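Structure record follows, encoded as structure tokens.
Shown here: the complex without one of its protein chains, the others still in place.
We call the chains A and B, going by the order they appear; numbering starts again at 1 in every chain.
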Amino acid sequence: MDILSSFNYWVVIILMMIGFYIIIANNNLVKKIIGINIFQTSIFIMFISMGKVVDGTAPILNDLNTLYSSPLPHVLILTAIVVGISTTALGLAIIIRIHTAFGTIEDDKIQQEIK
Amino acid sequence: MIISQLPVLQVILPLAAAPLCAILHHRILAWALTLLVSLISLCFSYMLLNQVLIEDTITYAMGGWVAPWGIEYYIDKLTAYMLLIVNGITVLVLLGAREIVESDIASDRIYLFYTAFLLNLTGLLGVITTGDAFNLFVFIEIASLSSYAMISLGRDKRSLYAAFKYLIFGTVGASFILISVGLLYVVTGTLNIADLSQQLTNTENTPTITTAFVFFIIGIGIKAAIFPLHLWLPDAYTYSPSIVSTFLAGTTTKVFIYVLIRFIYSLYGYEFSFFTESFHYLLMLSASGAILYGSYLAIKQDSLKRILAYSSIAQIGYMVLGIALITELGLMASLVHILNHAFIKVGLFLAVTAIIYSYNTDSIEKLAGIAKTSPFIFALFIISGLSLIGAPLTSGFISKWYLIKASLEADYWIFVSIIVISSVMAIIYIGRIIETAYFKPSVKQTATLDLDKKRPYLLFLSLVVISFINIYFGIETSLNVDMASQIANELINK
Partner (left out) sequence: MNSQLLILAALLLPVVGVLFISLTKKNINLRETSTLIVSMALIYVVYSLLPDVLNGVYPELYLFNVTSGLSIHFQIEPLGMLFACVASFLWFINSIYSIGYMRTNEYKNQTRFYIYFALAISSTIGIAFSANLFTLFIFYEFLTLTTYPLVTHKETDEAKRAGRIYLGILLATSICLFLPAIIWTYHLTGTINFTPGGVFDGHQEPTVIVILLIIFVYGIGKAALMPVHRWLPSAMVAPTPVSALLHAVAVVKAGVFSVVKIIIYIFSPALLSDTIDVNILLYLAGTTILIASIIALRSDNLKRRLAYSTISQLSYVILATALLVPISIAGAVLHILVHAFGKITLFFAAGSIYTTTKKTEVSQLNGIGKSMPWTMLAFAIGSLSMIGIPPTAGFLSKWFILQGALNIQSWFAVSIIVISTLLNAAYFLPIIYIAFFRDSGIKNDQGYHESPFPIVFAVFSTACITVILFFFPEIPLQLIRLLIGADI
């Protein structure tokens, strides 16, 4: 397998690392949530790109085609996207409450305030 | 007719009750509904247990779609065992919850709290009963999201930050689990756990399978607070509302240890997990670290809930240790400890909840001499405390007996010393609480009994029942020990 044919995996890994780095390294809480989103998106891409069958069409039954990409990953990812959105929504809601309570959404300042 | 639908009823009942609770909008009715649901749920799990003891395994195909195309619920003895534990804890915690919740959470949010509670229960029960890997991920996330919400409802503003930290950690962990499921799907083409295990025995060992294994272990390690991935736990348990800490301490981490066991034994299989990967050495290191670190840090804390949180980390270490010994006796010791620790920790947390409710403080320093004003609570705290230490005739002793026996059988003397040293440390941190409460004289800063609050009688009832259970399982062990040894036998020799 050469690099080009597995470029989807490269995209996945790069996005995953970017997302992970943002979660860990960034101070701002909202940006951490963004990092999580990027991280989860990379996983979604991994799943979906795995479902693609060479020369297969979109998995909607019609009379013209006989070869379809696998629909299962799409279904799974729909669920996972919903989960991701709920997580984001909950995270942002908590951030709003944190802002009301602490006055800031910078991680280091909150930690200082806790001490 | 109910019997055949039991597996799905077990999960759907709390799920259906949740929106009902949200519509109800009434704080007392919300509690009553939740309590009712948990009682019915307990009956269901009892019926499931009886069924499983006769039929060995039960499978239920959702929507009639047969596995491996459809999602399947898979109940075996381990499942029934865990269901009983989770439902039992839920009932006991909810029994005394009404007054506590009313004092801890703003009254216009109480019905929402119970909604989140029901969703959490759904998630946990779903995790236990499902036989599909992706379904597992979904239920894990349902349980986790609702627990983030519950934790953030605490009085202290630090609960918000604790909830957020837990959210970040937990989501990363769940995402790792998702990656693992995805990789396994790529390799085998199926998501059904039973089918996966069959397919895996037929495929060669590729790096993909190993990567999936590693991702899963780390993901579940974060969720189950296995050292050193436990960092979210102390804050989450300390700052969340007391009832939430009590409930989480008794259920969440145990359920995720269950997932670990299910994954290692049912999915990957005994030989692969331990011999091909030989990662039990890693588990041993992690378990020892958890036990020593958790017990040591518990000694130095001032907040009651924090002591119990660190103690939980150590106890989870015991469970992991039993698994890491890779013998049948070790697995059995872990399973016995899962049940015993659930009741011990909930017993301790219920007593602490009662104290915090009555005295409005969590700090040991301020609780000097209060055993005189609340002798009843402290007597029951001592019983659960003795069980945590492992005094004979309590359930904790049985767990320690089997863990030490398993370590001896596997020729690991170092673990015998670790278990024994941590018992002594447990004596120190429990002893500190008891000594301060009984012996130190009340001074000006000592908290006083809040007379405005009604005495939480139902909570006392739960406390009494749990203390009784802690002693009962120390004397009449046939229920959990026999069950655990059967389960261990089946899991290893499948």
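Assume a residue touches a chain if its C-beta (ideal position, glycine included) is under 8 Å from a C-beta of that chain, and two chains touch if they have at least 3 such contacts.
Note that this is a predicted model, so its numbers are computed, not measured.
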Taking the whole complex into account, name the chains on display that the unshown chain touches. B
With the missing chain put back, one of B:C43, B:A106, B:A379 or B:L408 would touch it. Which one? B:L408
Residue of B:E102, B:E435 or B:E490 in touch with the missing chain, whole complex considered: B:E435
Which of B:G294, B:G347, B:G390 or B:P456 touches the missing chain? It is B:G390
Please give every residue of chain B in contact with the chain that is not shown. 389-393, 398, 400-401, 404-405, 408-409, 416-417, 420-421, 423-424, 427, 431, 435, 439, 474-477, 481
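Just so it is clear, only the chains that are shown with their structure count from here on.
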If we count contacts the way the header does, which residues on chain B are in touch with chain A in the complex? 134, 137-138, 141, 145, 148-149, 152, 157-158, 160-161, 163-164, 167-168, 171-172, 174-175, 178-179, 182, 185-186, 191
Taking the touch rule as given, give the residues of chain A at its contact with chain B in the complex, in rising order. 20, 23, 29, 32, 36, 39-40, 43, 46-47, 50, 72-73, 76, 79-80, 83, 86-87, 90-91, 94-95, 97-98, 101-102, 110, 114
